[in-house]
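Every protein chain but one is kept in place in this view of the complex.
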Amino acid sequence: MGTVSNNKENNNMNSGREGIRGWLNPTRYGWERVSYWLQRLTGLFLLVYFVGHVYETSSLTNGVDAWNSMLELTQTIGGHIFLILVIGTSTFHTVNGIRLIFTESGKGLGKPGRPDYPYNPSSLNYTQKSGIWIALLLACIAMLYGGMVLFGEGG
Amino acid sequence: MSNEENKKVQLKVYRTNYNKDDSSHYDKFEVPVKRWTTVLDALLHVKSYSDSSVGIRYSCRMASCGSCGMKINGKPSLACYTKISELKDDVIVCEPLPNFPRIRDLVSDFSQFFSHHKNMKPFIQNDKVSVDIDDKSDLVEFEQTHEDVDKYLQFSYCIRCGLCYSACPTVATDPKFPGPQALSQAYRYEADGRDNSKKTRFNIIDERHGIWRCHFAGSCSVVCPKGVDPALGIQLLKGHMLGLSKNNKKISTLRTKNNE
Partner (left out) sequence: MASLRLRESQITKIHYLTGILSLFAVAIHILFRLIMPFGQSLSYENVVANYHNIFYVILLESILVLISIHGFNGLRIILIELKQSPKWESTITILVLISMIGVIAYGTRTIVIASGL
């Protein structure tokens, strides 16, 4: 008989868990897995940006010169590319986040029914999936627009 | 025709024995295949004619018992339900299911997976009905319409094959997470009109490593061989728990022999 409810994984037995590679690899199992992966990475990236942004703007308290030298730091090619990434990731994360709030509350996934071969799962329907594509598309558009504003003005 | 008759594929089988500290490796076998040959047929051919020591687990050969799950060409699948001709590849790689402890070759240990299932109290609970009945005339039955049944039937088709568990990215790092199989079973009873123990099950899954560790990556529903769509059940359950959707479940009426 199996051990019940303790998490014993015999030492000389390989636990078989995929580990962090499991979630770092988005190339299997379709678009929802890509959404999961991107939502995490964009969330983490935005958190880093957010903390940096709070730090960056605190230079305001040190007067004009401190503020301007901080602004100069961001007004480089690298700084602009970073900002464009922020624009893209925040657009994706927001739009897909709204999709997830709906889907993860069971909205737009269809109703349970009698499954028939070939068993196309109703939760993976194209209506909710298209939310991922729309999020990606809007992120691209926002990045293009941001790029035009940032690089168009010549910094 | 004769060309098809003589077709052969190479079967690469993951081999290891943890009790003997064998290092893992792959053994290669040539297997003749027909259009209808399944991966399980091919493995049994290997056992009969090449190497009888290959460890596999199977029983029904018809996608009913849930014991032949393994990773076939990278995807968790039932060996008896996967035809080699559908894989469109001359090399078939068989590996044990990811996220399960490995015992030997393709056989993995399901005890933790089953204990997650068991934690969901996967049986009808109804405090209006006494479990101990002495007098036969006190026996009751529940009335359900076809529509009532359709709300949970799909989830009751689960054969506990563990494919969903091995595809889930949360399970990959979190052994305390019940996983798609157990959580969709929690929904199965939540949606069943005969059961009225909603609170108990909510308390079990509303904790740190519970249902909220699902992020709708959908992989469970991609691999499920029975059309259970565990991701659907889990998200519907979340909606109920957040109070964003109602479970319009009518608790089934009881019919006793007496009042008939």
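By letter and in written order, the chains are A and B; residue numbering begins at 1 in each of them.
Going forward, a contact is a pair of C-beta atoms (placed from the backbone, for glycine too) under 8 Å apart; a residue touches a chain by one contact, two chains touch by 3 or more.
Treat the numbers as computed from the prediction; the structure is a model and nothing was measured.
Colleague: Among B:Lys8, B:His209 or B:Lys250, choose the residue that contacts the chain missing from this document, as touch is defined above.
Modeller: B:His209
Colleague: Footprint of the hidden chain on chain B, which residues?
Modeller: Its contact residues with the unshown chain are 170, 173-177, 206-210, 212-213, 238, 241-242.
Colleague: Take the complete complex as the reference. Which residues in chain A touch the chain that isn't displayed?
Modeller: Residues in contact with the chain left out: 20, 40, 43-44, 46-47, 50-51, 54-55, 57-58, 60-61, 64, 67-68, 71, 90, 94, 97-98, 101, 149-150, 153, 155.
In this text, only the chains that are shown with their structure count from here on.
Colleague: How many Å are there between the centre of chain A and the centre of chain B, using C-alpha atoms for each centre?
Modeller: Comparing mean C-alpha positions, chain B is 29 Å from chain A.
Colleague: Taking the complex as given, what residues does chain A use to touch chain B?
Modeller: 2-5, 7-10, 12-23, 28-33, 35-36, 39-40, 100, 103-107, 109-110, 112-117, 119, 121-124
Colleague: Give the list of chain B residues in touch with chain A in this complex.
Modeller: 16, 18-19, 21, 24, 74-75, 96-103, 108-112, 114-115, 118-119, 150-155, 157, 167, 169-173, 175-176, 191, 214-219, 221-229, 231-233, 235-240, 242, 244-245
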